[in-house]
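This structure is in C-alpha coordinates; I'll ask about it shortly.
Other chains of the complex are left out, but the ones given are in their true place.
A, B and C are the chain letters, set down in written order, and residue numbers restart from 1 in every chain.
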Amino acid sequence: MRFLFVVRAGPYAFQHTQTVVELTRAALDAGHEVSLFMAEDAVVVMNAECRTGDNPNFTEALRELSDQGVEIQGCGACCLFRGQSRSDLAEGMKMAGVASLAKMAGDADRVLTFGY
Amino acid sequence: MPTLFVLSHAPGADPGEAHKLTFARDGDAVILTEDAVFGAGAAETSLTGALAAADDRGIDVFALAPDLAARGIETSLETVDYAGFVELLTQYDRAVH
Amino acid sequence: MKTVLFMIRTAPHGSAAIPESHRACLGFATMPFEVNYLLTEEAVWALQPGQRAEAIGGHDARALVGELGDLDVSLYAEAEALEARGIDSDAVAPIQPLSADEIADLIAGADAVLTY
(Lines give C-alpha, C1' and ligand atoms only; values in the text may rest on other atoms or scores of the structure.)
Protein backbone atom coordinates (compact mmCIF):
# COMPACT_ATOMS: atom_id res chain seq x y z
CA MET A 1 0.00 0.00 0.00
CA ARG A 2 1.16 3.59 -0.59
CA PHE A 3 0.83 6.21 2.13
CA LEU A 4 1.04 9.99 1.82
CA PHE A 5 1.73 11.97 4.98
CA VAL A 6 1.28 15.74 4.73
CA VAL A 7 2.95 17.82 7.45
CA ARG A 8 2.30 21.50 8.12
CA ALA A 9 3.59 22.14 11.67
CA GLY A 10 7.22 23.07 12.36
CA PRO A 11 9.48 20.08 13.09
CA TYR A 12 10.98 21.50 16.29
CA ALA A 13 7.97 23.36 17.70
CA PHE A 14 5.50 20.44 17.47
CA GLN A 15 5.70 16.64 17.71
CA HIS A 16 4.09 15.83 14.35
CA THR A 17 7.36 15.40 12.42
CA GLN A 18 8.62 12.86 14.98
CA THR A 19 5.36 10.92 14.67
CA VAL A 20 5.60 10.99 10.86
CA VAL A 21 9.21 9.76 10.89
CA GLU A 22 8.27 6.82 13.13
CA LEU A 23 5.12 6.01 11.13
CA THR A 24 7.14 6.09 7.92
CA ARG A 25 9.78 3.73 9.34
CA ALA A 26 7.06 1.35 10.52
CA ALA A 27 5.29 1.50 7.15
CA LEU A 28 8.52 0.68 5.27
CA ASP A 29 9.21 -2.19 7.69
CA ALA A 30 5.78 -3.59 6.85
CA GLY A 31 6.55 -3.44 3.12
CA HIS A 32 4.53 -0.32 2.29
CA GLU A 33 5.59 2.68 0.21
CA VAL A 34 5.52 6.21 1.63
CA SER A 35 5.50 9.72 0.21
CA LEU A 36 5.87 12.87 2.32
CA PHE A 37 4.72 16.38 1.51
CA MET A 38 5.94 19.24 3.71
CA ALA A 39 4.06 22.54 3.78
CA GLU A 40 4.05 25.81 5.76
CA ASP A 41 6.44 25.74 8.75
CA ALA A 42 7.26 22.05 8.15
CA VAL A 43 9.39 22.88 5.10
CA VAL A 44 12.39 23.98 7.18
CA VAL A 45 13.14 20.32 7.86
CA MET A 46 14.16 20.03 4.18
CA ASN A 47 17.04 22.47 4.74
CA ALA A 48 20.39 20.69 4.38
CA GLU A 49 21.98 22.91 7.04
CA CYS A 50 19.74 22.06 10.03
CA ARG A 51 21.94 21.74 13.15
CA THR A 52 20.26 20.24 16.18
CA GLY A 53 23.15 19.41 18.49
CA ASP A 54 22.33 16.52 20.83
CA ASN A 55 18.66 16.55 19.84
CA PRO A 56 17.03 14.40 17.16
CA ASN A 57 17.81 15.71 13.68
CA PHE A 58 14.76 15.15 11.51
CA THR A 59 16.55 16.28 8.36
CA GLU A 60 18.97 13.38 8.79
CA ALA A 61 16.06 11.05 9.56
CA LEU A 62 14.32 12.12 6.35
CA ARG A 63 17.55 11.77 4.36
CA GLU A 64 17.77 8.15 5.48
CA LEU A 65 14.13 7.56 4.60
CA SER A 66 14.75 9.13 1.20
CA ASP A 67 17.61 6.66 0.66
CA GLN A 68 15.12 3.90 1.39
CA GLY A 69 12.84 5.11 -1.38
CA VAL A 70 10.56 7.57 0.40
CA GLU A 71 9.56 10.39 -1.94
CA ILE A 72 9.90 13.74 -0.13
CA GLN A 73 8.52 16.92 -1.62
CA GLY A 74 7.76 20.29 -0.07
CA CYS A 75 5.63 23.26 -1.00
CA GLY A 76 7.88 25.52 -3.06
CA ALA A 77 6.04 28.74 -2.20
CA CYS A 78 6.27 27.88 1.50
CA CYS A 79 10.03 27.40 1.10
CA LEU A 80 10.44 30.77 -0.63
CA PHE A 81 8.34 32.53 2.04
CA ARG A 82 10.84 31.15 4.59
CA GLY A 83 13.97 32.10 2.68
CA GLN A 84 14.73 28.62 1.34
CA SER A 85 15.65 28.08 -2.29
CA ARG A 86 16.29 24.86 -4.18
CA SER A 87 20.01 24.97 -3.40
CA ASP A 88 19.30 25.01 0.35
CA LEU A 89 17.51 21.64 0.29
CA ALA A 90 19.03 18.38 1.45
CA GLU A 91 19.66 15.65 -1.10
CA GLY A 92 16.51 13.78 -2.04
CA MET A 93 14.14 16.64 -1.13
CA LYS A 94 12.33 18.59 -3.81
CA MET A 95 10.33 21.78 -4.09
CA ALA A 96 6.92 21.19 -5.66
CA GLY A 97 3.62 22.91 -6.35
CA VAL A 98 0.12 22.07 -5.21
CA ALA A 99 -0.47 20.06 -8.39
CA SER A 100 2.27 17.68 -7.18
CA LEU A 101 0.50 17.40 -3.84
CA ALA A 102 -2.68 16.47 -5.71
CA LYS A 103 -0.81 13.94 -7.82
CA MET A 104 0.81 12.38 -4.73
CA ALA A 105 -2.60 12.19 -3.05
CA GLY A 106 -4.08 10.59 -6.15
CA ASP A 107 -1.34 7.97 -6.22
CA ALA A 108 -1.69 7.15 -2.51
CA ASP A 109 -3.99 4.55 -0.99
CA ARG A 110 -4.08 6.43 2.31
CA VAL A 111 -3.52 10.11 3.11
CA LEU A 112 -2.95 11.50 6.60
CA THR A 113 -2.49 15.21 7.34
CA PHE A 114 -0.49 16.53 10.30
CA GLY A 115 -1.56 20.15 10.70
CA TYR A 116 -1.23 22.37 13.77
CA MET B 1 -16.24 2.18 4.29
CA PRO B 2 -15.03 2.78 7.86
CA THR B 3 -12.86 5.74 8.89
CA LEU B 4 -10.00 6.04 11.38
CA PHE B 5 -10.19 9.28 13.37
CA VAL B 6 -6.78 10.43 14.59
CA LEU B 7 -6.62 12.73 17.61
CA SER B 8 -3.41 14.46 18.74
CA HIS B 9 -4.29 17.53 20.82
CA ALA B 10 -4.59 17.67 24.60
CA PRO B 11 -8.29 17.28 25.47
CA GLY B 12 -8.36 20.36 27.71
CA ALA B 13 -6.71 22.52 25.06
CA ASP B 14 -8.84 21.61 22.06
CA PRO B 15 -12.58 20.96 22.25
CA GLY B 16 -12.44 20.12 18.54
CA GLU B 17 -11.03 16.68 19.32
CA ALA B 18 -14.24 15.58 21.03
CA HIS B 19 -16.28 17.37 18.38
CA LYS B 20 -14.60 15.34 15.64
CA LEU B 21 -16.11 12.19 17.17
CA THR B 22 -19.62 13.47 16.44
CA PHE B 23 -18.81 12.58 12.81
CA ALA B 24 -17.84 8.98 13.66
CA ARG B 25 -20.14 6.01 13.00
CA ASP B 26 -20.49 2.38 14.00
CA GLY B 27 -17.48 0.53 12.65
CA ASP B 28 -15.26 3.60 12.61
CA ALA B 29 -12.32 3.78 15.00
CA VAL B 30 -10.41 6.41 16.97
CA ILE B 31 -6.74 6.51 17.85
CA LEU B 32 -5.37 8.83 20.53
CA THR B 33 -1.84 10.01 19.68
CA GLU B 34 0.58 12.66 20.94
CA ASP B 35 -1.06 14.97 23.55
CA ALA B 36 -4.47 13.36 22.96
CA VAL B 37 -3.28 10.40 25.05
CA PHE B 38 -3.84 12.60 28.12
CA GLY B 39 -7.45 11.64 27.45
CA ALA B 40 -6.61 7.92 27.68
CA GLY B 41 -5.84 7.78 31.41
CA ALA B 42 -7.91 7.76 34.55
CA ALA B 43 -8.36 11.55 34.64
CA GLU B 44 -11.75 12.92 33.60
CA THR B 45 -11.21 15.10 30.51
CA SER B 46 -13.30 16.69 27.78
CA LEU B 47 -12.81 13.43 25.83
CA THR B 48 -14.07 11.07 28.54
CA GLY B 49 -17.73 11.35 27.64
CA ALA B 50 -17.15 11.30 23.91
CA LEU B 51 -14.95 8.19 24.12
CA ALA B 52 -17.45 6.34 26.31
CA ALA B 53 -20.24 7.25 23.88
CA ALA B 54 -18.08 6.14 20.95
CA ASP B 55 -17.43 2.80 22.64
CA ASP B 56 -21.17 2.34 23.22
CA ARG B 57 -21.77 2.96 19.52
CA GLY B 58 -19.37 0.24 18.39
CA ILE B 59 -16.45 2.54 17.66
CA ASP B 60 -13.10 1.01 18.63
CA VAL B 61 -10.76 3.26 20.59
CA PHE B 62 -6.97 2.84 20.50
CA ALA B 63 -4.07 4.75 22.05
CA LEU B 64 -0.49 5.03 20.77
CA ALA B 65 1.82 3.25 23.22
CA PRO B 66 5.02 5.33 22.77
CA ASP B 67 3.04 8.55 23.38
CA LEU B 68 1.49 7.05 26.51
CA ALA B 69 4.92 5.93 27.76
CA ALA B 70 6.52 9.31 27.11
CA ARG B 71 3.82 11.05 29.16
CA GLY B 72 3.59 8.51 31.99
CA ILE B 73 -0.06 7.75 31.24
CA GLU B 74 -1.53 4.32 31.97
CA THR B 75 -4.65 3.29 30.12
CA SER B 76 -7.30 0.62 29.97
CA LEU B 77 -7.69 1.28 26.24
CA GLU B 78 -6.22 -1.04 23.65
CA THR B 79 -2.72 0.22 22.76
CA VAL B 80 -0.74 -0.03 19.54
CA ASP B 81 2.84 0.86 18.62
CA TYR B 82 3.79 2.63 15.36
CA ALA B 83 3.55 -0.67 13.45
CA GLY B 84 0.05 -1.15 14.86
CA PHE B 85 -0.86 2.43 13.88
CA VAL B 86 0.25 1.66 10.30
CA GLU B 87 -1.80 -1.52 10.41
CA LEU B 88 -4.87 0.48 11.49
CA LEU B 89 -4.30 2.90 8.62
CA THR B 90 -4.44 -0.03 6.21
CA GLN B 91 -7.54 -1.55 7.84
CA TYR B 92 -9.65 1.60 7.66
CA ASP B 93 -10.50 3.18 4.34
CA ARG B 94 -9.37 6.68 5.22
CA ALA B 95 -8.00 8.70 8.10
CA VAL B 96 -9.24 12.03 9.47
CA HIS B 97 -6.76 13.90 11.65
CA MET C 1 -12.15 9.50 -10.28
CA LYS C 2 -11.03 9.91 -6.69
CA THR C 3 -12.82 12.13 -4.20
CA VAL C 4 -10.89 14.38 -1.85
CA LEU C 5 -12.41 16.15 1.13
CA PHE C 6 -10.88 19.28 2.60
CA MET C 7 -12.04 19.67 6.21
CA ILE C 8 -11.25 23.07 7.70
CA ARG C 9 -11.90 23.67 11.37
CA THR C 10 -9.60 26.62 12.08
CA ALA C 11 -10.86 30.21 12.26
CA PRO C 12 -9.94 32.53 9.40
CA HIS C 13 -7.25 35.26 9.65
CA GLY C 14 -5.51 34.16 12.87
CA SER C 15 -3.80 31.41 10.91
CA ALA C 16 -3.16 30.52 7.28
CA ALA C 17 -5.65 27.62 7.33
CA ILE C 18 -8.07 29.22 4.85
CA PRO C 19 -5.57 30.60 2.29
CA GLU C 20 -3.39 27.46 2.52
CA SER C 21 -6.31 25.06 2.11
CA HIS C 22 -7.61 27.27 -0.71
CA ARG C 23 -4.26 27.05 -2.47
CA ALA C 24 -4.01 23.29 -2.03
CA CYS C 25 -7.58 22.96 -3.25
CA LEU C 26 -6.62 24.77 -6.48
CA GLY C 27 -4.04 22.03 -7.07
CA PHE C 28 -6.66 19.30 -6.77
CA ALA C 29 -9.25 21.21 -8.80
CA THR C 30 -6.98 21.17 -11.88
CA MET C 31 -6.61 17.37 -11.67
CA PRO C 32 -9.16 14.57 -12.15
CA PHE C 33 -10.59 14.75 -8.63
CA GLU C 34 -14.00 15.33 -7.22
CA VAL C 35 -13.22 18.00 -4.65
CA ASN C 36 -15.33 18.75 -1.56
CA TYR C 37 -14.49 21.61 0.79
CA LEU C 38 -16.13 21.61 4.22
CA LEU C 39 -15.96 24.28 6.91
CA THR C 40 -16.62 23.14 10.50
CA GLU C 41 -16.43 24.69 13.96
CA GLU C 42 -14.60 28.05 14.06
CA ALA C 43 -13.82 27.82 10.33
CA VAL C 44 -17.42 28.71 9.45
CA TRP C 45 -16.49 32.28 10.43
CA ALA C 46 -14.90 32.33 6.97
CA LEU C 47 -18.45 32.87 5.68
CA GLN C 48 -19.10 35.95 7.80
CA PRO C 49 -20.12 38.79 5.50
CA GLY C 50 -18.46 42.21 5.56
CA GLN C 51 -14.82 41.14 6.05
CA ARG C 52 -12.41 44.01 5.40
CA ALA C 53 -9.27 41.90 5.48
CA GLU C 54 -7.08 44.73 4.20
CA ALA C 55 -7.20 46.06 7.78
CA ILE C 56 -4.65 43.35 8.63
CA GLY C 57 -3.13 42.83 5.18
CA GLY C 58 -5.08 39.61 4.66
CA HIS C 59 -7.55 38.11 2.21
CA ASP C 60 -11.35 38.05 2.48
CA ALA C 61 -11.90 34.43 3.53
CA ARG C 62 -15.46 34.44 2.19
CA ALA C 63 -14.20 35.48 -1.24
CA LEU C 64 -11.46 32.81 -1.20
CA VAL C 65 -14.00 30.10 -0.39
CA GLY C 66 -16.42 31.46 -2.99
CA GLU C 67 -13.71 31.32 -5.66
CA LEU C 68 -13.46 27.56 -5.16
CA GLY C 69 -17.11 27.21 -6.11
CA ASP C 70 -16.28 28.66 -9.53
CA LEU C 71 -13.84 25.77 -10.01
CA ASP C 72 -16.45 23.03 -9.51
CA VAL C 73 -15.39 22.47 -5.92
CA SER C 74 -18.47 21.52 -3.85
CA LEU C 75 -18.72 23.79 -0.81
CA TYR C 76 -20.19 22.74 2.52
CA ALA C 77 -20.43 24.14 6.05
CA GLU C 78 -21.41 22.54 9.33
CA ALA C 79 -25.02 23.69 9.97
CA GLU C 80 -24.69 23.47 13.74
CA ALA C 81 -21.57 25.67 13.70
CA LEU C 82 -23.26 28.25 11.47
CA GLU C 83 -26.30 28.37 13.72
CA ALA C 84 -24.24 28.66 16.93
CA ARG C 85 -22.51 31.72 15.46
CA GLY C 86 -25.63 33.34 14.07
CA ILE C 87 -24.40 33.08 10.49
CA ASP C 88 -27.44 32.95 8.22
CA SER C 89 -27.16 29.72 6.22
CA ASP C 90 -29.41 31.14 3.49
CA ALA C 91 -26.92 33.95 3.03
CA VAL C 92 -23.97 31.64 2.41
CA ALA C 93 -25.21 30.08 -0.87
CA PRO C 94 -23.87 28.26 -2.84
CA ILE C 95 -22.33 26.83 0.32
CA GLN C 96 -24.52 23.99 1.53
CA PRO C 97 -25.13 23.56 5.28
CA LEU C 98 -24.79 19.95 6.47
CA SER C 99 -25.91 18.12 9.59
CA ALA C 100 -23.41 15.99 11.54
CA ASP C 101 -24.93 12.94 9.86
CA GLU C 102 -24.49 14.43 6.39
CA ILE C 103 -20.88 15.28 7.30
CA ALA C 104 -20.36 11.63 8.28
CA ASP C 105 -21.68 10.70 4.80
CA LEU C 106 -19.30 13.15 3.14
CA ILE C 107 -16.36 11.66 5.05
CA ALA C 108 -17.44 8.11 4.20
CA GLY C 109 -17.48 9.07 0.51
CA ALA C 110 -13.94 10.46 0.44
CA ASP C 111 -10.82 8.63 -0.72
CA ALA C 112 -8.64 11.13 1.13
CA VAL C 113 -9.34 13.74 3.80
CA LEU C 114 -7.06 16.75 4.18
CA THR C 115 -7.54 18.63 7.45
CA TYR C 116 -6.66 22.23 8.30
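Operating definition for what follows: contacts are C-beta pairs under 8 Å (C-beta built on N, C-alpha and C of every residue); 3 or more make two chains touch, one makes a residue touch a chain.
Predicted model, so just to flag it, every value in this text is computed and none were measured.
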| item | value |
| --- | --- |
| Copy-number formula (whole complex, one representative of each chain type shown) | A x2, B x2, C x2 |
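Simple rule for what comes next: only the chains that are shown with their structure count from here on.
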| item | value |
| --- | --- |
| Chain-level touch network, classified as line, ring, star, complete or other | complete |
| B-C compared against A-C, more contacting pairs | A-C |
| Euclidean distance of C-alpha centroids - chain A vs chain C, Å | 25 |
| Touching two or more other chains - residues of chain B | 94-95, 97 |
| Per-residue overlap in chain C, given as positions that touch at least 2 other chains | 111-113, 115 |
| Parts of chain B lying in touch with chain C, wherever the complex brings them together | 1, 3, 16, 19, 22-25, 94-97 |
| Sites on chain C touched by chain A in the complex | 2, 4, 10, 15-17, 20, 23-24, 26-28, 30-33, 111-116 |
| Residue ranges of chain B touching chain A (in the complex, touch as defined) | 6, 8, 33-35, 66, 81-83, 85-87, 89-90, 94-95, 97 |
